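With one protein chain held back, the other chains of the complex are shown just where they sit.
Right after this comes chain A.
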Amino acid sequence: MHSRRLASVTAVLVAGALALAGCAKGGGGGPAEAGGPALGPLENTAVTTIKVGTARDSAGPAPEVPGARTGGTVNMLDRDDFSHLDPGRVYVNYSAAVSALFTRRLTAYRVGDGGTITLVGDLATDPGTTTDGGRTWTFTLKNGLKWQDGTPITSADIRHSFERLFADFVTEGPDYAETWLVPDPKKPFRQQYEGPYHGKHLDSIETPDDRTVIFHLNGPHPDFNFTVAMTGYGAVPKAHDTRQKYDKRPFSSGPYKIVSHVTDKSMDLARNEYWDGTTDPIRHAYPDRFHMEFGLQAQQTTERFLADQGADRQAFTFHNAVAPERVPEVLANPEVMKRSVQGLTPFTSFYTINTSRVTDVNVRRAIVTAWPSRQLQQLQGGEVTVGRLATTVLSPTVLGYRPFDLYGKLKRPQGDPEAARRLLAEAGQPHPTIVYAYNLTPTQERMAVAIKDALGKAGFNVVAKPLATAKYYEAVGQVNNTFDVYWGGWSADWPTGSTTIQPQFDGRVITDGGQNYSHLNLPAINSAIDRADTISDPAAAGRAWAALDRQIMEEAPIVPEHYVTYFGIYGSGLGGVKLDPILGGQSALGIYVK
């Protein structure tokens, strides 16, 4: 049997030469943050590594941010209030970003300089251990962990945090662990356990002492330690679990606690005096307070960051990007670029090809080959606004990612009608009819025209089918839908291939409303997914997912569109602002007031 911890020591993987986060300039003050000339396109040149860390990596405190100072108030300006604060109900990245300030998990990601992402123990002393290929996972809690009232965080709290996810009011969060912690993963998990509020515990979670938690999963899940890094598996104190009301006022295990929250208006955080920085490898907690304001559109925050006046000098945003119409102005201003954050997010976008209707692989390949990727990118605002052209299923932010371009999309991003025509001739269908379904918006209307034009040159007869926005996902999510090509997007829940490839390309999970929109169902790919899912060595698993990525793209079930990027700015009075490559926005963990 293989120890995940031992394997992790050597499991440093180069995720891609053209990858993410190190490109995130920002912070201001440090040499790397000084900002060079404003170059316009994204500088995604840093080599990124993703690795599973060690106990040493998991020890606190977090490495100092050069030049950082303690104290002051950081302001946060954004469009929306956080949809949920109960960790069990958090799935949206935006809510996860703020939760990191007051909710700790068993594991978390430490983002280092140069874009290195390390999975470390957050509450746990290390990123977890397994000795049976991922069926049994053991986590040991650090010494000195306390809730905001000074009481210790115990293994009973962790068990309760997982058990309460089965309650009927927790419906918005992820359900990976719930499915793996019940005896039968094929039956609805709530039919097998009703939650802890009726006095029963899950048999599959053991707490032999106050600091040890052992998870017995119903199958091998070698990246379970990545799973529990999701905010959805954050710690909730058994003694202060207010059930439905917990969503309004969670109890802090992190460096800050909520002191006021007016829905849709504002939220204020102050220090949690019981948080001990020596237990925390990822949070610095330099500011004394955070003041957050909601209801500001991207246009408004861009305006305020550019004006850089008063309290806005100490303001950042978790999510709001630079408004597309102001991007050229920002790129042309070296002073503003010094306080910009840019880079790849875990999001990818693509056009799904319905393989149950477009059954000939050569026709699908012809669609990919003829696709006008560059025109569509420009219609959506260009590379800085929407992202780099994609050629793979996996994002460069995923462990094991290997770049490839099977259909020459980077050489001929405008589409290659000649090559597509040859593929159609091979298929014996020189003029196939393709139904392209799209969201009825002005931009999508223009994109549909470009698609019709480009595919038309290759010989396709494209029937454009506009769908009402409110109905779009429901319509394309039907297994027997009547469309051949439709847009979609995905974000890996954790940076391994399993949460991207399995839900989208495992042919055994095709259902109405499911995520396998292409309906690809090939035994070779299904069994390769099963094999990759059980590889416990992260490096080997990464290679297996990358191989599957290529294998899937050979079947052309999607036209990859973009590796989605984030481009935002913040006030000049802040330092330590970085891109969060896991959540795809600005991170508050190392932020400080200059």
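Here is the rule we use: contacts are C-beta pairs under 8 Å (C-beta built on N, C-alpha and C of every residue); 3 or more make two chains touch, one makes a residue touch a chain; residues count from 1.
We take it that contacts and distances are computed from a predicted model.
Engineer: Pick, from "ABC transporter permease", "2-oxoisovalerate dehydrogenase", "Cu2+-exporting ATPase" or "Predicted small integral membrane protein", the protein name that UniProt gives for the chain of this complex that is not shown.
Structural biologist: The record for the missing subunit names the protein "ABC transporter permease".
Engineer: Of A:73, A:218, A:300 or A:414, which residue touches the hidden chain?
Structural biologist: Checking each option in A:73, A:218, A:300 or A:414, the one touching the absent chain turns out to be A:300.
Engineer: Have a look at A:132, A:175, A:426 or A:445 and name the one touching the chain we're not showing.
Structural biologist: With A:132, A:175, A:426 or A:445 as choices, the missing chain is touched by A:175.
Engineer: Counting contacts across the full complex, list the positions on chain A that touch the omitted chain.
Structural biologist: 81, 83, 91, 168-169, 171-175, 188, 190-191, 243-245, 247-248, 262-265, 293, 295-297, 299-300, 303-304, 306-307, 309-310, 468, 470-471, 474, 493, 503, 511, 513-515
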